[in-house]
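These notes are about the structure you will find just below.
In this view, the complex is presented without one of its protein chains, the others remaining in place.
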Amino acid sequence: MLAPLMELRGVKQHYPVHRHLPIGPRNFVKALDGVDLSVAPAQTVGVIGESGCGKSTLARVMSGLEKPTEGKVLFRGEDINGLKGDERREMRRNIQLIFQDPYSSLNPRMTVQELVGEPFEIHPEVAPKPGRKAKIKELLEMVGLNPDHGDRYPHNFSGGQQQRIGIARGIALNPQMLICDEPVSALDVSVRAQVVNLLDDLQKELGLSYLFIAHDLQIVRHISDRVATMYLGRVAELGGYADVYDATGHPYTRALLSAAPELRKNDGSDRERIVLQGDPPSPINPPAGCRFHTRCPMAQAICTTKEPELIKISDTHVSRCHFALDVSAG
Amino acid sequence: AGAEGAQDGEKKLSFQLTEPTSLVPHEDPGSQVAMASCANLMEVNVESQELEPLAAKSVTSDDATTWKIALQDGWTFQDGAPVTSDSFAKAWAKTATGSNAWQGNGNFASFAGYKELNPTDGSKPTTDELSGVKVIDENNFEVTLTAPNADFPKLLSTSSLCPLPEQAFSDPDAYEKNPVSNGPYQFVSWDHNQEVVLEKWDGFKGDDGFSGGADKLVGQIYTAVDAAYTDMTAQNLDMIRNVPATMVSKAKGQLGEESLYEVKTGSKQYTLQIPEYVKGLEDPDLRRAISMSIDRESIAASLLQGYATGSDSLVPPSLDSYKEGSCESCTFDASGAKDMLKKAGGFDGTLVIEHNSASDQQLVQAISKQIQDNLGIKVALKPMLGTELESRRNNQKLEGAVFGLWGWSYKSSDQYLSQYETGGDGNATTGYSNKDVDKLLKSARGEQDEATAAQQYAQAETLIMKDMPSIPLFIPTDFGLQSKCAVMNDAQGDLQFYRAGYGC
Amino acid sequence: MLGYTVRRILQMVPVVIGATFIIYALTFLMPGDPVAALTGARPLPESTVQQIRLAYRLDDPFLVQYGHYIWGLVQGNFGIDFFGRPVLGLILERLPVTFALALTAWVLKMIIGLAIGVYGGLRNGQAGDHFALVFTVVFLGIPGFVIALGAQNIIGVQLGWVDPAGIRAGWPLAFILPALVMALEASAGLARLTRTSLVGVLRAEYLRTARAKGLSPSRVIWGHALRNAMIPVVTYLGLSLAGMLGGAVIIEAIFNIPGIGGLMVAAINNKEGTVVVGIATMLVLVYLVFNLLVDLLYGIIDPRVRI
Amino acid sequence: MSLSTQEETPSVRATPVAIGRKPAKKINRGPIWLKPRFLISGTIVALMLLMAAFPQLFAGFGSNPAANCDIMRTNEAPSAEHIFGVDIQGCDYYTNVIYGARASILVGIVVTAISFVLSAILGSLAGFFGGWVDTIISRACDMAFGLPFILAAIVVLQLFSERTVWTVIFALALFSWPGGVRFMRSSVMEVRNREYVQASKLLGASNTRIIAKHIIPNSLTPLLVLQTLGIGGVISAEAGLTFIGIGLTPPSVSWGLQLAAAREYISAAPHLLVFPAIFLTITVLGFVLFGEAMRDEFDPKGK
């Protein structure tokens, strides 16, 4: 395997729970509770998981928007939170984030031109003033927008087009790492494909690495090289897309996949539907033992007491389940 | 209230009152409640309009310095306790003691022994007695003044010199809540901020001329005369005093001519005093020019609605010392004023007129406009809070002329002219000092013969007028408003509600 | 809830100290001599003045005076005025009157404002809505004292329905007219807020649900819309009661109502620092307590708010 | 189930869709400045502003309201010569009322402007930085809120003996900001958490840039609209303060002063009260309506 472009080592992000008085024990929302993950150059890592399992937190921590309470976020081997000055600027240029809601991630009072030009104002060295207009034009064309619409405002565009503007901003500085937090969830099915194709093209053209978070399991499978399943602030399973989708090694991933009707073959015969009971436990007090045991259809006594290690199923495939190998075998 | 009261067969009158700070006369001497409830040693009899002994049998002196006072026999307080010499001596001593901070304190400044009770260095007085007051027996005592003062009997008619019963000293808190005095009306109840109720006291032994016609008096508390007036138009109030000129003409239309009570004796005067210490205004001719530039008659006729007359003397005409036209430059003469200004060498500064912002704005504006228009000099108004104006006056911090309304506490020329005597009452304001004037005033004050005194006062005025430390402006006509049932009365220019007769 | 309340009460401490400090400093800076006010036209002898200045610490440096004041306040002592009357007594004598006035005005305002606001909200964009707007804005536009004088003259004097001045008639008769004037003036804001809030709620999805349940329009509005629409209104209403306590000065003056406003103005005119600061402290406390109560109430009417 | 027959299906429309529509149903609200409410209030506001700036244009007796006075004609009722009558000092009342606009409107606008600037700055600081900055500013707001506005203004005004327009502005401005600060604060806090702010942060934008480019432009308009609505209230407050004798003092000219002076002449010379009251009411109304119109147009929350 290549040396990773980005790597998370034991990253924890704990948010204090608001208290009225400074007495008694402090509680924390353990949004991320020990995550290890790496992204190789020009690779796409897909992340799936239920709402609230910490996907967005992961995106924020990885992009450097938030400093983790514990652990390291390495970019090309260096901790991004330890960088200063020019190195930090350089890191900023190289890691970009695309948001879920295209509209709210664009300042409604700026024209497309200003929006796409903003990265250059902050990093003039990338595109000096003289050639900037052309550069913006080029970017707009690259993401499939009409460059003549540069003086329009975001609300003049459809959701798909707005997301393209967001992507144009994201790639303006030639980053190496693009973190996409549900970039297509807010888009219509017919437009989704357009954006996914665009991201695909850009990766091929620019050699970008992606962290791709999505609810749409089909899209994740389509775009990812590796897929991670998250549960309650932890990576539950991680492997090549085929490993995870076809040789699933964690009951939670299995449940996720089975719940998505679109993954079933048309005759509906290949997978039996596993309907998980109940809701995910609170990230403030995650269950002892295996975090999933409260909802796991396969839970055994050991699961309530012992937290499973990451079990290696194959070279590229790990799972945090005591019975990973059994599960994977079917 | 008046009309309704009549139906009950109860002779009740209500009057306008501001919330008293206390019902004890010495603490709030201006209060109409205090006046109604206390019988002073001397009082003006409204029938004769003369100052007569009331609680005193006699007040006499040979030298106007030592005064012998004999009390009426058998007079008591409203609770039956006898009124004795001690009732006065102790009350006066307490009032004269500075640390008590009673408002009546200043009235004792001329008493011997006052200084001992008011050490200026902030230390505690060593005695609690006023040495100028000597009790001879139950019914006789003697007062010694620091200088002769023929006005002393008049001073005895002010509320600060009321007697207090023993209870006022033994249990002052209880007394504050339920005061007992010796006057024609006795206290019934005080509903704070709303009303004070008084009732006629059967035991009052004074003549009718010292009392009033109502059986019950209710002082209704108002914060502003406007509200009182509104209440009167709604027939909820019987009597108002100190009615502004604008309200008089309004009342004439709304309440009818008969609602107006005109106080016969003019006791007040508007003046524009020019302190001696103000730079640039020292020249008497300049002051005369200013005075001549004011068209008193026009303003009196228009702004003051005719309820005032132009003033031409430092004292009001009701006083014996008044001499018509003693102020020669008090008649309007625009061109004369200009000439006078030229004579004074012109004036290129700004004439500042300081005044109390709470009152008389229009009047001051009109005056300043006339000075400005007729003399062609700059005039600036400086309105301010009463407290501020007062402290500027007392500390000699005024920056220009000061507009004010002056009134007497008792009918005497001294009340007006002492402002021009070095160290006299009110002299801090004018800062005027003239040895001849001082001498004349001192001698007039000690003179028990009224005619002689009046003459000396008049002489003093003539001298003062030469320097124009004050520009006399108007003598306002004082009005009260009365309902159908109230028949108002005044005692030498002072409109006291309790003196009103009951006319229904 | 207890923790929340305790925290809020702790937060009040600096606010009270700060607010009293501001007012204390302002009265200290006011020109003029407080003793002068005491004496009337004829000045007191120097010695008496001296005594008074000493008794009231008027010559102490500002911070020392203020320190003494706060120390007294902590012990529940609001000080005494220049006539020796306890300030707390003066305030407590007047506060109930102002309270009665403000409360009456507040209730009237609530009736008027809510009625107009709900009416306008239900007729959103139609003639009735515009009418409601004009009605409230006209009363907002005419200065309160003009309405007050007019009402006093017409209703009080000419029609003679109620006493035009004073509170002899007692509550509620004596308070109705001034309270109505205050209410009319203040109802515009409330009406607008209610309208806006209701219009927002009427658009809410859960009202669609209610209508989809086949509920009658009146049930939809009374059962589902209003309580939700009231949530932001409650905050406003609560705070406005506190505001009305201090805002009644002009009305009190015109209708001769012996409330806190008149006391305050008189005290300011006489530069009676202790009284001014006492009143300000009291009103700030009332405001803060109301603020807290409103927030607690908020938690009750809106189950989503956890406190 | 079978779907409809041919006749029942929507017929093919040969004509463009838009043409078949009845135009009567079209509610074309058009540009904001064409709306009646905006038009009326805008006209009033513009007229009053003009009057405040150039009273000479409107006044009948030259540039000095105190010229042409005759004290003997005090309080004369309106006549052909003096269409608003004569005031207490015997001066033409029309001229005076016109000149009164300046003080009122100056107070209204300057106080609002000051409070706008203060609110914008303090609100942005509190909302953006949070933490102790927020705590201090919020507590200061509480203080200013807790002190009743009128009473606080009275205390401040009594610091000055002569009270000009600027003194009144000072006093009113001193306590008029907390509402705006709170509003701005919450609106900044909302904007601060918008994704486009985070996006900008990710690009490495400085705080200054974020505040200037993103926060301020997106939170200022609502505040501006709110403040417009407040102008009327300030004008009214000035008149009220002056009315109880602690606002402006002569020689300033203002509607509040005129009303205060007129109070004693309500029955004798009602014109003294009527004219400034009408002007004042119309002005306040104009500004309030103007603010309302602005809010309805620009504030999505108000809709």
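So that you can tell them apart, the chains are marked A, B, C and D in the order they are listed, and the count of residues begins at 1 in each.
Everything that follows uses one rule, which is that contacts are C-beta pairs under 8 Å (C-beta built on N, C-alpha and C of every residue); 3 or more make two chains touch, one makes a residue touch a chain.
Definition applied: contacts and distances are computed from a predicted model.
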Which of "NADH-quinone oxidoreductase subunit K", "ABC transporter ATP-binding protein", "Hydrogenase" or "Phosphoribosylformylglycinamidine synthase subunit PurS" matches, in UniProt, the chain that is not displayed = "ABC transporter ATP-binding protein"
Note = Missing-chain contact among A:I80, A:I95 or A:V196 belongs to A:V196
Query = Quick one: which of A:D188, A:E205 or A:E309 touches the chain that's been left out?
reply = A:D188
Ask   = Of A:A59, A:L115 or A:I219, which sits in contact with the chain we cannot see?
value = A:I219
Request  = Identify the residues of subunit C touching the omitted chain, counting contacts across the whole complex.
outcome  = 125, 203-206, 208-216, 219, 223-224, 227-228, 231, 301-304
Key: Residues from subunit A at the interface with the omitted partner, ascending   = 50-51, 158-161, 188-194, 196-197, 200, 215-219, 221-222, 241, 255-256, 258-262, 266, 273, 275-276, 279
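Simple rule for what comes next: only the chains that are shown with their structure count from here on.
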Request  = Look at the interfaces A-D and B-C and say which one is made up of more C-beta pairs in contact.
outcome  = B-C
Note = Between the Cα centroids of subunit A and subunit B the separation in whole angstrom comes to 90
Centroid spacing, where centroids are CA-atom means, of subunit A and subunit C in whole angstrom = 53
Query = Which subunit B residues sit where two or more other chains touch them?
reply = 226, 358, 384-385, 388
Ask   = What are all the touching pairs of chains?
value = A-C, A-D, B-C, B-D, C-D
Remark   = The answer for subunit B against subunit C in the complex is residues 19, 21-22, 27-28, 30, 98-99, 101, 103, 105-106, 109, 114-115, 118-122, 192-195, 220-224, 226-228, 230-231, 233-234, 236, 358, 384-395, 406, 425-426, 428
Task = State the interface residues of subunit C toward subunit B in the complex, per the touch definition above.
result = 30-48, 50-52, 54-55, 82-85, 93-94, 97, 152-153, 156-157, 160, 163-168, 252-256, 258, 262, 266, 269-271
Ask   = So in the complex, which bits of subunit A are touching subunit D?
value = 63-65, 88-89, 92-93, 95-97, 99, 101, 104-110, 118-119, 122-123, 166, 169, 173
